[in-house]
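Only one protein chain is missing; all other protein chains are in place.
We just call them A, B and C in the order they show up, numbering each chain from 1.
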Amino acid sequence: MATLGMAVLGCGRIGRLHARNLARHPRVRLAQVFDVAGEAAQQVAAELGVRSARSVDEIWDERNVRAVVIATPTDTHVPLIVAAVKAGKAVFCEKPIDMSLERARACWGEIAADAPVVMIGFNRRFDPSYRALRERLKLGEIGRLELAVITSRDPAPPPAGYLQSSGGLFRDMTIHDFDMARYLAGDIARVHAFGANLVDAEIGRLGDIDTCAISLRARSGALVQINNSRRCVYGYDQRLEAFGSGGMLQAGNRHETSVASWNAERTTGRDVVLHSFIERYAQAYEAEMDAFVAALAEGRPVSPDFADGVEALRLAVAAGESLRTGRVVELGP
Amino acid sequence: MATLGMAVLGCGRIGRLHARNLARHPRVRLAQVFDVAGEAAQQVAAELGVRSARSVDEIWDERNVRAVVIATPTDTHVPLIVAAVKAGKAVFCEKPIDMSLERARACWGEIAADAPVVMIGFNRRFDPSYRALRERLKLGEIGRLELAVITSRDPAPPPAGYLQSSGGLFRDMTIHDFDMARYLAGDIARVHAFGANLVDAEIGRLGDIDTCAISLRARSGALVQINNSRRCVYGYDQRLEAFGSGGMLQAGNRHETSVASWNAERTTGRDVVLHSFIERYAQAYEAEMDAFVAALAEGRPVSPDFADGVEALRLAVAAGESLRTGRVVELGP
Amino acid sequence: MATLGMAVLGCGRIGRLHARNLARHPRVRLAQVFDVAGEAAQQVAAELGVRSARSVDEIWDERNVRAVVIATPTDTHVPLIVAAVKAGKAVFCEKPIDMSLERARACWGEIAADAPVVMIGFNRRFDPSYRALRERLKLGEIGRLELAVITSRDPAPPPAGYLQSSGGLFRDMTIHDFDMARYLAGDIARVHAFGANLVDAEIGRLGDIDTCAISLRARSGALVQINNSRRCVYGYDQRLEAFGSGGMLQAGNRHETSVASWNAERTTGRDVVLHSFIERYAQAYEAEMDAFVAALAEGRPVSPDFADGVEALRLAVAAGESLRTGRVVELGP
Partner (left out) sequence: MATLGMAVLGCGRIGRLHARNLARHPRVRLAQVFDVAGEAAQQVAAELGVRSARSVDEIWDERNVRAVVIATPTDTHVPLIVAAVKAGKAVFCEKPIDMSLERARACWGEIAADAPVVMIGFNRRFDPSYRALRERLKLGEIGRLELAVITSRDPAPPPAGYLQSSGGLFRDMTIHDFDMARYLAGDIARVHAFGANLVDAEIGRLGDIDTCAISLRARSGALVQINNSRRCVYGYDQRLEAFGSGGMLQAGNRHETSVASWNAERTTGRDVVLHSFIERYAQAYEAEMDAFVAALAEGRPVSPDFADGVEALRLAVAAGESLRTGRVVELGP
């Protein structure tokens, strides 16, 4: 099997992670990396023994690069997706597609005719535990899904600088949970959101919230609850609970070790939960790149795709509207 | 210390339970039991060696009976509370006070001048695990409460006959969770409810739901999520999760034994969860009667009191309105 | 069904416990209690509304007393068993039968011709979790038993006064685990014991040990490991693990509540384990008395019986010999 020539755009934390995973992927030849901060790209290039492109055009022009990973700031996603597709590249783009639902849809309008291959980086779909839970659900282990509870709590708020351009809690953080809701329960018909500013007053001053309780109603009739916080002292709390006519499946957190302690104060104490999304979802990041590469190699459609990215964004926008109006937002088909 | 003369009105499942707990309570002398179905009362009376009253008036007239437990059908609660208070008895009344918020308020109007002592049977407040969780929360173990998740799933729907007069999911079942939300988070400011009919089509035909996802916003700013189902194949699923600035406290289910099994298919399999509320909350039922008796003996106010019963009912009514209108319901002070 | 007249001999902690359980047993009429310290007996008698016998002869003479519970100091067990049997009473006797294996056997010699009914108080056989584990084992859930691990750790050493007359760790504490080994694995063929004095130097000065690691080989071929300590800061640690050709069954500890806590230092912290054998085995104490009463009422043999008591003592004696000689002790049939 021929290896797949690839490039990574954006050499921040997540771009470096993808670049490293691709560099050791047996079916991939990582050819180039790029970052507007040339130094960041050169560092990654040196570490991995690949070329550092001087411009994105260099990548578009490189015939041996058949696919690109877009891990740049959100406001550059749409133009880069368009350019990559026009240059004939398959695209893996980090979430969200854009802050604006309209721009995301317009992006599709521009590329739809080009038979675009665009996968969106909803990494949690590739977490071994979440994936296994969903497969067992689809196999009917607990009958029809009736209720799901998605818990997602970040260890600490992002830096103020990032917050300002983050698009807000729903587009930045909850978007993963919206995608997870769709992954488990299918398309969503109605959205309700409560939000609060409990963690950091600075977040409130930016007009954002840091805590939320969201209810979704799927077209199937199933109900989904999401709860988020921007701060969690015991680590990066990531859990799923799916309840159905025949039982319940839960997927839980990961710990550094399996050690548990008993003493005069308490018993069965475990380590705190893995703090970093890099560690918590290390296997997921590898698996999603694997899935992208395999789909390309085998000519299968990628998943989650551009439409999934749009749908998750639509839920984020609807949640924002619900928060403002105090009404349930109905989603058309 | 003198023992407290008491009577139990209503000899159904819950009335019998209270009667048995009182019969062996060291500070109580159970004097009488009553049921409109005289035979039911006679059976309990014979078992416990107490008198079976021929009418409620007999109980009102009995000077040695200082307190009564009202465990009759819901529509008799208000008249019995009024009569008991007018007869100078302290009252322990099962939830809900009434199906109608107006009638419940009117009831208070009738008795308020009589310095009434009325405790409402929100037994879960007395579950050792829920109680310990709340005490630790109040002691500041996890800092300020920011989010709570209340899971409450019945093993199976009640019989059709009961359903018809149950007042609907929110007033019959969720009312316990509304009270629990207040127990943890204090007064509630806003209510949103999604409901679905997924378990039993008959419930839908009765105009009721059997599955729900509720979001509450407390005056304190804390958010609370409740999820309910009328059917749970692995038992009576009763769990709390309280999340705060300093951590999380969870209270879980109870199992018949501590046995866990490992085999070629799976590991750490435990018994199903206790199926019956009688078993799950056995300690809670004893403890709430204990608390009632102790409050009377020591002249302290009872808790949860009539106002707590009204507030839980108000939340149930608001949830119904939210379900119908698709709007958040704001609660005045 | 006629109730069974019973008496309790010995009104210490365990005697009082049995007396209370019998006083509320529906098939039993507790007639008398006795203690050489008359005051102790009078207190229990007053609490439970029964007679306080002035001598054991009074009990032997009382025709309505058909069965007795012997909860007196160990050195009085044998004479009381003999006297009770000679007086035609069924006997429930606390463990151990005696400190001396020879005296225990001689006791049987004296009573064997009288068709004696003697049950020994190995309460752990009646713990719901241990019992369920054993039933599932016997039903073949994990195939043939190959290995068992019995963990038994006391919260704290008994008072020095008690230690002196306790007969040593093996006869006083491990004897329960020897019985549990037989309950799970059947008759034992070989015994090896290591012991150490790690907890309290005073125990060493008394010539005793406070920590042990014991290996048993059952006639079936199965191996059993027992570990004991006289001190356990996190409570009364009582666990079983049975491993077989088809899997493993474990039975674990009990906690006051189901609350678990997550914070910045650690996660899933539970309460300490129940500290007192009275609480840990509350259900077991009730169930063993129930089993005794039911066996008498239905004319079935009691279990564990006198021979079980002798066998457990034989294992305790053999463990002592192994500890002294550094050899495995082979047990004849």
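Worth a mention:
Just so it is clear, contacts are C-beta pairs under 8 Å (C-beta built on N, C-alpha and C of every residue); 3 or more make two chains touch, one makes a residue touch a chain.
No experiment lies behind these values; they were computed from the predicted model shown.
The omitted chain makes contact with just one of the residues A:A264, A:A294 or A:A307: A:A264.
Across the entire complex, the residue among A:N123, A:S215 or A:N253 in touch with the chain not shown is A:N253. Within the whole complex, the absent chain has one touching residue among C:F92, C:W108, C:F170 or C:F243, and that is C:F243. The residue from C:A196, C:A264, C:A294 or C:A307 that touches the chain not shown here is C:A196. Although one chain is not displayed, chain B still touches it through residues 233-235, 237, 253, 255, 260-273. The missing chain lies against chain A, touching residues 24, 128-129, 132-133, 136, 141-142, 246-254, 256-264. Contact between chain C and the unshown chain involves residues 144, 146-147, 149, 151, 153, 190, 192, 194, 196-199, 211-215, 217, 221-225, 227, 229, 231-234, 237, 243, 245-248, 326-328, 330.
Just so it is clear, only the chains that are shown with their structure count from here on.
Nearest to the overall CA centre, using the mean of each chain's CA atoms, is chain B. Centre-to-centre spacing of chain B and chain C amounts to 40 Å, using the average Cα coordinate of each chain.
Per-chain Cα centroids separate chain A from chain C by 58 Å. Contact of a single residue of chain C with at least two other chains is seen at positions 253, 260-264.
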